[in-house]
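Here it is, the structure, as structure tokens.
The other protein chains are all here in position, but one chain of the complex has been omitted.
Moving on to chain A:
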Amino acid sequence: DSDMPLMEESEKLRFGEESSPALAFEKDAFELTVEDVYDISYVIGRDLLKISSTGEEVSDLQFRIVRVLEMFETLVNKYNLSLEELKMERDNLKSELDRIQTAGPNQLVVDLTDPNRPRFTMQELKEVLQERNQLKAQLMVAQEELQLYKSGILPQAEPAMVEVDLETPAATEHSPATINDAKEEKTTIGKL
């Protein structure tokens, strides 16, 4: 028992000179490659050969060690593949992000397949709303006239003064000269 540490010491020295397979034992577990696993297997295999006794117990142990090393190989392989996949995924996302960002910080990237994507300009919306409100006002005027006509207040010869101011916001600046125009407008609405 007491000479065990000495043995380890001498082995280390020997492998150190060769400067190869045994180095795999020094590596960080997460940095191991399949080649390192093969190096480790090589070293363990070589050490097993040095054990002179050839009993059944030893061969069972050898078999288990080989099995563990195979499992180790699979795990290291799998780990490295996953890592590689994640790196690729990251790079893809990075380049996608770059593509989006080149559109500018204040620009929107629109998915053309999205049925709910924005597709009308503010000007178009403005016009649609103006038209809607105009029609709504006309409907109100018509309803009012109908009400008056039904109640017999409205004689057919003389139209009632019904007016809803529908100037578009841009046209709200009036000059006194529009008084007459306004009168005409009222008459027209009355006749409708």
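The working rule: contacts are C-beta pairs under 8 Å (C-beta built on N, C-alpha and C of every residue); 3 or more make two chains touch, one makes a residue touch a chain; residues count from 1.
Convention: contacts and distances are computed from a predicted model.
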In UniProt, out of "serine--tRNA ligase", "ESCRT-II complex vps25 subunit", "Vacuolar fusion protein MON1 homolog" or "small monomeric GTPase", the chain dropped from the view is recorded as "small monomeric GTPase"
Check each of A:A29, A:L49, A:L112 or A:I153 against the chain that is not shown and name the one that touches it. A:I153
Determine which one of A:M71, A:M88 or A:L125 touches the chain that has been left out. A:L125
Even though one chain is hidden, which residues of chain A still touch it in the full complex? 122, 125-126, 129, 133, 136-137, 140, 144, 148, 153-155, 158-165, 167, 169-170, 172-176, 178-179, 182-183
